[in-house]
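What follows is a set of notes on a single structure, which appears directly below.
Of the protein chains in this complex, all but one are displayed in their positions.
Coming up: subunit A.
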């Protein structure tokens, strides 16, 4: 075979691969939306789920997903930004920094089920809380922290050196420079990273199975006392999230309309993640324009 022909065949093969990848995504989205959108209605989103009867909605699961995400980010963002600042500004090359990098690498490559088991051991059994939102959020923090630290570190490293040096040359201390010059400049990238991480957390299920549990108590949305058993805001109650719900109705559910509930939930889940992804890009670019006055 002459080399020109081989070249053409190879080019054809690479184009075919690209088409395969695009059609996998197109097929998945097509399937999720065609099957899911017809089940999504106001009722579906606002009625509580049912364990045995058909016609249950996903009100509590949807709320739990967002609530756990909120608590997780409340814990992750400050610690992650702190860790990122340390790695970018204070860490000196050496054994300790290498150790922290290894730890970040280990944490980020742990399977989520292993993090779930760790959560079960520490936040559920050792503390004696049982399945709680807080336990789930802490497990997700372990899962999310490495991403947040890396995002912050990269964002800070991308801040132009001149800015930092100018601030230090004005006699401003290092920490004050970080607070008033570096962090505000890095803020758009950090925010984008945090929203992207939220999308990942939102769809996570394996780490939550054994930490936040597979059930939700009867919730009373008029009760805003965070210490009451029935309050949706109580962080010491079990909470099934949307992703966990899809898994549990498919593998151990008794309801007759499994297909409808899980198709609808899958569509809601994917749409939410899409909103997170697109929103991150959009907000990031808007703030970037505001802050840097570039187009």
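FYI, a residue touches a chain if its C-beta (ideal position, glycine included) is under 8 Å from a C-beta of that chain, and two chains touch if they have at least 3 such contacts; residues count from 1.
As a working rule, contacts and distances are computed from a predicted model.
Chemist: UniProt names the one chain left off this complex as which of "Transporter", "Aldehyde dehydrogenase family protein", "Phosphate transport system permease protein" or "ExbD/TolR family protein"?
Modeler: UniProt protein name of the non-displayed chain: "Phosphate transport system permease protein".
Chemist: For the chain left off this view, which of A:62, A:120 or A:159 is in contact with it?
Modeler: Going through A:62, A:120 or A:159 one by one, A:120 is the residue touching the chain not shown.
Chemist: I'm checking contacts with the chain that's been left out. Which of A:127, A:173, A:225 or A:285 qualifies?
Modeler: A:173
Chemist: One chain is left out of this view; which of A:145, A:191, A:239 or A:255 touches it in the full complex?
Modeler: Residue touching the absent chain, from the options given: A:145.
Chemist: When the complex is taken as a whole, what residues of subunit A touch the one chain not shown?
Modeler: These residues of subunit A touch the chain that is not shown: 3-4, 6-7, 9-11, 13-15, 17-18, 20-22, 24-25, 28-29, 31-32, 78-83, 85-87, 89-91, 99-100, 102-107, 109-115, 117-118, 120-122, 125, 142, 145-146, 149, 173-176, 178-179, 199-200, 202-206, 209-210, 214, 243-244, 246-247, 250-251, 259, 262-263, 266, 269-270, 273-274, 276-277.
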